[in-house]
Every structure is written in C-alpha cells, then in structure tokens.
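Missing here is one protein chain; the remaining ones are kept as they sit in the complex.
Now for subunit A:
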C-alpha cells in the first residue's frame, strides 16, 4: 500500500487511541444498529416492548401488506423514471458549462445552488410554485393552458416529486461529470478532429466512451438514492402519503410504521431489511449490467 516507517515509531496502543472516536461512532451508531435491525426483524417488538421471536412472520405479513406493494411500486417507479434523467441531463449540463467562456464560473455556481439547499426548503418552494394558484399555474394560464392540480392528484404529485428530485440533483451530478470530462485526453479529440470528425461524431466516439464509467457510477448512486426516496415525497404528499396514501414510498412506510409511541419496530425493522436488500441488489444489477456490455 503506502510506505510506512520501518523503525518502531509509536506504542502499540496509539493507533487504537487515534481510531477510538471514529470506530466508536460508526460501531455504535451504524454497525451495531444494523445488527439489532436484523435481530429485531424477527420479533414483534413495539416501541415500548422488546417483543418476542416470531420467526418469519413479519416477512409473511409484509408479503400480504397492500401498503407494502403500493410503496414498493412507487419506489421502483421512482428509480425507473428518475435515473435516466439524472444520468443524461447533468451530462448535457456539464458539456454546456465546460471550457472557458466569460461568466461561466457564475453559471456553474448558480446551477449548484439547489444542491446546497435543504430538501425541506426546496420542497416547500416547489409546493408553493405548484400550488393551485401558484407560479407554474400562473404561467400555464398565460400560455393559454388550463389549471393543473399538481398536488391534488396522486400520479401528478408523484411525478412532481420526481421532477424535484431530478432538479435538485442536476448540479451535483454536473460537478461529477465535470471532473470526469477534465480527464478525457485532449489528444484523442485532436486526432479525431484531424480525421475530419465533426463535433457530434467526436462526442459520440471520444467523449461518451471515456465518460461511461462515470455514467455507470451516477446511475448506481442515483438509483440507490431514488429507491430510498423520503423527504421530497413526504413533504409534498404529507405524512400519510397523499390521496388515500397512494404516494407512500418504502422509507415513508418504514418511518410511519416504526416511530411514535405505538410504533411496530419489529415490523418496521423487517421492512428496513427488505429495503436494504433491494437497494443492494439494485446497485449490483447496475454495476453488472455495465460489465456485460463490456463483453
């Protein structure tokens, strides 16, 4: 790995003292809770009682739980509809702001602003814009369109939340792509230009292949985070998940069933485990799809 001093430079206990705060925090608040989540998933624990071992009953209940299938459907749909946009739009944006142009630094920073703001803040901003009588409907009316009830209809609400997710992530993934674009060898472009390749042709045969690993990374990161979506849907749809709860996502379901004084922590733990496993599989699937294409 890296060079290390050959002579003895510290006491045996010293490295562990250095590691103590870090290992303590992640041990106590990440790894240990994960272990207890697995354990609790097989009990009927509630907020105020540790519960008893019930075997696989929670998972059987999940299978029969209509809310679970609704939530799974919503979270899956979220991945399917959000990820293509978070892979492509930021890439186009990065191409637009790369290179030198007077004032380009300002545009880059401005495009990043939504990333800096809290999801709560931007969700409230969007809620006001998408209001019955808000900005978007005002503009639609100017253009001669009718009023759209974005937040009253379960489907439109979910689509609005998705648009919000894509919008908020634009700047973040743009910067990821900018870092990758800076690494595309200049010589390749020049060679292709000499061979008479136009801008589009050079993009397709030089830039795009060089960016593929980054696109896969963005796809993997954004599918996992889209699958675990919580804040934007919770804030736009409300704690109960919109009209008749039809906009509930998986993490919203975990939060709703597991918290509060009557929280079914055992059942919520089992749900958490299901979310974890699916998210992990999703990540592996994206990474693997990439490897298959290589052949």
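Just so it is clear, a contact is a pair of C-beta atoms (placed from the backbone, for glycine too) under 8 Å apart; a residue touches a chain by one contact, two chains touch by 3 or more; residues count from 1.
Going forward, contacts and distances are computed from a predicted model.
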Listed names "PadR family transcriptional regulator", "(2Fe-2S)-binding protein", "Ligase-associated DNA damage response DEXH box helicase" or "Carbohydrate ABC transporter permease", matching UniProt entry of the absent chain: "Carbohydrate ABC transporter permease"
Selected residue (touches chain absent from view) among A:56, A:116 or A:285: A:116
Candidate in contact with the missing chain, chosen from A:34, A:63 or A:155: A:34
For subunit A, the residues touching the chain missing from this view: 1-5, 7, 9-10, 12, 14-16, 18-19, 21-27, 29-34, 36-37, 40, 47, 93, 96-97, 101, 104, 107-114, 116-122, 124-129, 131, 133-135, 138-139, 141-142, 167, 170-172, 175-176, 178-179, 217, 221, 224, 228, 230-231, 235, 238, 251, 254-255, 258-259, 263, 265, 268-269, 272-273, 275-276, 279-280
